[in-house]
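Some chains omitted; the rest stay in position.
Chain lettering (A, B and C) follows the sequence in which the chains are written, and residue indices restart at 1 in each chain.
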Amino acid sequence: MNPKNIKRILEEVKAGKLEVESALEQFKSLPYEDLGFAKVDLHRHLRQGFPEVIYCAGKTPEQVVKIMQSLSSGEHNILATRASQAVYEHVKLIFPEACYHEQARLIVIKKGEQKSIGCVLVISAGTSDLPVAEEAALTAEVMGNKVERLYDVGVAGIHRLLHNQQLLYAAKVIIVVAGMEGALASVVGGLVDKPVIAVPTSVGYGASFGGVAALLTMLNSCASGVSVVNIDNGFGAGYMASLINKIGEVD
Amino acid sequence: MNPKNIKRILEEVKAGKLEVESALEQFKSLPYEDLGFAKVDLHRHLRQGFPEVIYCAGKTPEQVVKIMQSLSSGEHNILATRASQAVYEHVKLIFPEACYHEQARLIVIKKGEQKSIGCVLVISAGTSDLPVAEEAALTAEVMGNKVERLYDVGVAGIHRLLHNQQLLYAAKVIIVVAGMEGALASVVGGLVDKPVIAVPTSVGYGASFGGVAALLTMLNSCASGVSVVNIDNGFGAGYMASLINKIGEVD
Amino acid sequence: MNPKNIKRILEEVKAGKLEVESALEQFKSLPYEDLGFAKVDLHRHLRQGFPEVIYCAGKTPEQVVKIMQSLSSGEHNILATRASQAVYEHVKLIFPEACYHEQARLIVIKKGEQKSIGCVLVISAGTSDLPVAEEAALTAEVMGNKVERLYDVGVAGIHRLLHNQQLLYAAKVIIVVAGMEGALASVVGGLVDKPVIAVPTSVGYGASFGGVAALLTMLNSCASGVSVVNIDNGFGAGYMASLINKIGEVD
């Protein structure tokens, strides 16, 4: 409901093209579909550049399917995160084209081909961080970005990272996924002039406190140009990287 | 020391243009100046797009001045953060052109004119968040970005934000600075398709725990496209925003 | 043992209808029933306006049934919270009229019709918050309040809330149920002049710390007129809202 719209409606009213009641209806028209248990945000794509993404945790499979049906009239890819195998079983009955990425717990429904721009680099410290790294990488791909992966290059053997510096220089945005002490984000941040999105993971035990150690490490990075998302939030990092990557495209 | 350089040096050695000892020296040459108490990182500009920034907390005024002298041979702006009035008194004796931003605790030494690209929008929730917001805004300006400010638009009176939505749509990156419950970051994140850098501040009391409440709020944002820096880290947000903003420029 | 009762007993003594010893016994009679493992608080209705509510967690089904039997001589609705399906199976053998609300984990035994006053509005940020929101809404209904529901209007798409402001203005008390960052409570608090009861939920992951993030957000609300109950305590919010709503009735 921006001023231009308001002005147009007002002028139509003044010109007698639009009845007061109809105009009122337009002001009131809901930009979401009300399913009772959910209000599907149908114009999120306009506001945010990508449709509402379905967070499956705490929702029944039936609720997920209904929200997908509400979203499916649009022309954009549909993405559901934290989806269990059980949710996917329900979804594929209705959307046989849905694809399930088990490790990353994502369901993706693709709508036609899409051009991709690049490049987002996803780096993981260890093999155990792969589920989160893949959630980030796949999210960025679904949102139309080319993605490179550089996995298992943690600081316990820093030469593995240093031997791949070309990948760092080639990327426009970098996602660093690391658990335990999460030191990789600072090291990468110190090597590049690109924005680094750091994702702490819950990999570790004892004083890792479910990812808190890595989270604090990343928030306190002595290297500049590092910002942080929630523990295990691969989706959020992929989304953020996509927004950043597309700034270059637009200009 | 990327492969291209190594190859060039090797070819000069083979061609007899470069002695082994000289080549060895080149491999070894230190890209920093060693002041004993500090190793000033002189090629950070090449790696990170901006020279080393001086974090003044815990350094003596003399140490700050010496690091500035080491950096001053370059052609880029010099930035010192968390600088007390006392530090500035020392600095201006040697660098009379140094400018002190008291509220933001920044010292800036400008080197000639610089073109700025835009636009970074800095939003604050309250008036008490201004020192951090200004640290972010000034950092982005020093690094060559146009900056807009939208202050005191917290969610207790959300119409103040909604009346300024045009500013949100015009920006390429948005920094949201908020203390207390820090809810503003999520609200802004839900309204735009731009990357949002959230900065929790230590404004508040009791269960704000020195900014932890706002930090957790921002890390758990239900809106996508929000990443977070350390509590009160206006500098880090400005730096990150600058890296993002310049992606558009390069392409 | 309210003053009216004391006066009545004294007058019966004076009138010779009641022996001194019998009167003394009445003064001493315990206002609870002692089941050994529990002392059922039979005059809580007099003190608090609603009978003792049974918290089922940590109690055996047999204990729950026995407490219900002790309470069932009264004329008020009986409410049991955090009741598992297994507890309900036991209860319905003795109380076939008992009704089980699975999502909200409540057992309700209604005693005749009851007039309801209104209106309590229950708002939830997301679909995953529904179990807690329903616990709040049903509690308020059982206690004699009219309840409106407005679900899935979180700040990631704040227009969903703004399009329903009439509901906010029509309510006398508002309950806001939100997990993740819990920002909705502040936004609602900033829009109305009604008391807002905020209920943080454990919906979320990572740095939501089982609801702590939302709890801190709500405690630090920059909007006034917001108070908070325990994480996932839908019952407590419904109870508090009922007490508030009835103030209007009494006067």
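Side notes on the structure shown:
Convention: a residue touches a chain if its C-beta (ideal position, glycine included) is under 8 Å from a C-beta of that chain, and two chains touch if they have at least 3 such contacts.
If you're wondering where the values come from, they're calculated on a predicted model, not measured in any experiment.
This structure file defines a homomeric complex of 8 copies, of which 3 are shown in place.
Simple rule for what comes next: only the chains that are shown with their structure count from here on.
Between chain A and chain C, two chains of identical sequence, the interface residue sets overlap only in part, with shared numbers making up under half of the total.
Inter-chain centre distance (chain B to chain C, centres taken as mean C-alpha positions): 50 Å.
Here the CA centre of chain A is 25 Å from the CA centre of chain B.
Chain A and chain C have Cα centroids separated by 38 Å.
Looking at chain C, one finds that residues 126, 156-157, 206-208 touch two or more other chains. Partner chain C is touched in their complex by these residues of chain B: 125-126, 154-158, 180-183, 186-187, 189-191, 204, 206-209, 212-214, 216-224. Listed in rising order, the residues of chain C touching chain A in the complex are 126-130, 151-153, 156-157, 159-160, 163, 203, 205-208. Interface residues of chain B, counted against chain A in their complex, comprise 2-3, 47-50, 53, 165, 172-173, 190-195, 197, 215, 219-220, 223-231, 235-237, 239-240, 243-245, 247-251.
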